[in-house]
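What you see is the complex with one protein chain gone and the rest in place.
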Amino acid sequence: MASPCEILFAIDDRAQAERLLHLAWSEATRIEHKFSRYRTDNDIYRINRSEGNPVRVDEETANLLDFAQQCWEISEGKFDITSGVLREVWRFDGSDRLPSAEAVAALLPRIGWEKVSWKRPLITLRPGMEIDLGGIGKEYAVDRTARLIFRELKSGVLINYGGDLYALGPRQEGEPWAVGVDDPEATGLRQIGAVNLSKGGLATSGDARRYLLKDGIRYSHILDPTTGWPVPDAPRAVTVIAETCLEAGMLSTLAMLQGNRAREFLEAQEVTFWCL
Amino acid sequence: MMKRLKPLLLLTIPMFLQACAALQLEPVKPWQRGILAQEAMQLDDDPTQSFADEHIYFSKEGSTGGKGVGGGGCGCN
Partner (left out) sequence: MKSIRNKLAIATCTILSQGVQQAGATESAWTTDTSYLYYGEANDRVTVHKIITRADVALGDYDRLSLEAVYDTVTGATPTGAVKSFNTVSVTTPSSGGNGFKTASGSPDLVQFDDTRLGVNAGWSHDYSRTFNIQYGASVSVERDYEAYGGSVTFNKETDDRMLTFTAGIAGSYDTIFQSSGGTPKPMGNVEENNGNPEFFGAGNKRGYEGMLGVSGIINRRTVARINYSIKTLEGYLTDPYKLISVTDANGIEMERYFESRPDSRLRQSLYGILVHQLDNKDVIHLSYRYYWDDWDINSHTIDYRHRRNLMNGRFIEPHVRLYHQTAADFFHHSLKYGEPLPQYASADYRLDEMSSITLGAKYGLPAWGGTLRFRLEYLYQSFAEAEYDTNKALIFQASYKKEFD
């Protein structure tokens, strides 16, 4: 994971603490290796190079694909793990280099979960299509790792992988964890909120540094897979608190995809959130 | 034969230089051990091959051992 990771729990046995940290670390690397699209030795790689042939996946990958499909259904096609090929033309480096409309349109035939045949445990992509579980993987790792440690420790733990966090059980004294929410544009310098968390996940979507600016219009890096273009008027960042990190992450991502209706969407979900 | 081996031994010098460059000590935290955890990075990354090799060279050369203790002997020629 290319971001700082934090694991907090109270324990007085140093050896046990190290064992648990090792456990957490192995689980995080396992998940990263398994679902990273940058590796050449995992199922994602095989699926993305399958050239139209069915690929058999294991149970865990199948579960994640099921979940991705449910999110696609819930979001009415706005959350789509096949949208990653848009990266071929969109580079959000702060410049004004927009891709041509033709280049974007040319990619659309390679995007869309509806074009994928997913019949557990076999997945078949059309040639040229790719999937990317990166939008789920980190939150999934946070929740799993926290549960793994909680099971061993029998007391509270907080996992924070680069701002996506999950608290399971209160701190040892029975007090909740105090979590501050950073302003994404002034990381670590200013907080926009604080919350006490005994059980729950918190996740942030949006990256204030990733955008394009042309003719006075700001293009966010949140891309609509149905058009291939950035979602207009998307918030700069959305932070959500929910039952789990995975749920919080998905809610914040879906909110971003709503564009100028993000706040309305979040209010309808009846969750604690910060929308900038 | 030794004369013919000498240039080959010289060829191994770059390998050792490479090896020395690798020897810069630095503390490695548990979460920095992703590369070291890879199968290819294990000291004995292919036990079936090393087992077979030990057997071959045990039967064809006058020296043996070094990697560990135990393992079966044989009357191999």
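Order of writing sets the labels: A and B. Residues in every chain begin at 1.
We take it that a residue touches a chain if its C-beta (ideal position, glycine included) is under 8 Å from a C-beta of that chain, and two chains touch if they have at least 3 such contacts.
All of these numbers come straight from a predicted model, not from anything done at the bench.
K.L.:
One chain isn't shown here. Among A:140, A:161 or A:219, which residue touches it?
P.N.:
Considering all chains, including the one not shown, the answer is A:140.
K.L.:
For subunit A, which residues lie in contact with the unshown chain of the complex?
P.N.:
Spelled out for subunit A, the touching residues are 15, 18-19, 27, 40-41, 45, 49, 59-60, 63-64, 66-67, 70-71, 74-75, 140, 143-144, 147-148, 151, 242-244, 246-247, 250-251, 254, 261, 264-265, 267-271.
K.L.:
Could I get the residues of subunit B that touch the absent chain, sorted low to high?
P.N.:
Counting over the whole complex, subunit B touches the hidden chain at residues 1-2, 5, 8-9, 12, 15-16, 18-19, 22-28, 30, 32-33, 35-36, 38, 40-43, 45-49, 51-52, 55-57, 59-77.
Definition applied: only the chains that are shown with their structure count from here on.
K.L.:
Could you tell me the distance, in whole angstrom, between the mean C-alpha positions of subunit A and subunit B?
P.N.:
Each chain's C-alpha centroid was found; their separation is 42 Å.
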